[in-house]
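Every protein chain but one is kept in place in this view of the complex.
After this line comes chain A, so read on.
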Amino acid sequence: MEVLLEINDHDLNLKATELRLGLPGSEESEKQSSSCVKNNNNKRSSSEMDDPRLNGESGQESDHTPAHKAQVVGWPPVPPYRKNFLKKKLESEGSGMFVKVSMDGAPYLRKIDLKSYKNYFDLIKALENMFKCTIGGFSEREGYNGSEYAPTYEDKDGDWMLVGDVPWDMFITSCKRMRIMRGSEAKGWSCM
């Protein structure tokens, strides 16, 4: 059992050092579903990739959030008409999450619906398109270093945060508005 857990730690470390947006595993859902198929001969490894902690222990709840579970299309087989119910019960209410986005130097602001994006990657791409700029990739250590722009947001407490630190679901519920910072201010800031 310990050996297997070690291997998993290895996996997670590799993923954590990868330079990309979002939580380890959050973009990988499609890839992982296909690897689920290929790994059918070795059932243990596919289920472990999903959530090592859940399989290792006999029912103990872990305190910290485990790696974001890979979501396989159409599984579990819960019909779509029940999804309305699920959304309401467990996540915040609200029809659409429109937030203002300002960019330093731009003459007017834009509004985007955070609920129309699935993850940070899609959001950043959309912002890059909308404002014709390059924001680039996120890393925990260096933020958006290398880019002239840094996407920031104002959270529920009124603090200005760098986009990308918290899980996507948490981000969309706490983001009140966004600002794309630019220039030396951004560079200096993201190095902190």
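Following the convention adopted for this analysis, contacts are C-beta pairs under 8 Å (C-beta built on N, C-alpha and C of every residue); 3 or more make two chains touch, one makes a residue touch a chain; residues count from 1.
Criterion: contacts and distances are computed from a predicted model.
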| item | value |
| --- | --- |
| Choices "Mitotic-spindle organizing protein 1", "Aspartoacylase", "F-box/RNI-like superfamily protein isoform 1" or "Glycine cleavage system H protein" - which one is the UniProt name of the chain not shown | "F-box/RNI-like superfamily protein isoform 1" |
| Candidates A:Q71, A:S102, A:S139 or A:S174 - the one touching the absent chain | A:Q71 |
| Positions on chain A where the hidden chain makes contact | 33-34, 36-37, 40-41, 43, 46-47, 50-51, 54-55, 58-59, 61, 69, 71-86, 88-90, 169 |
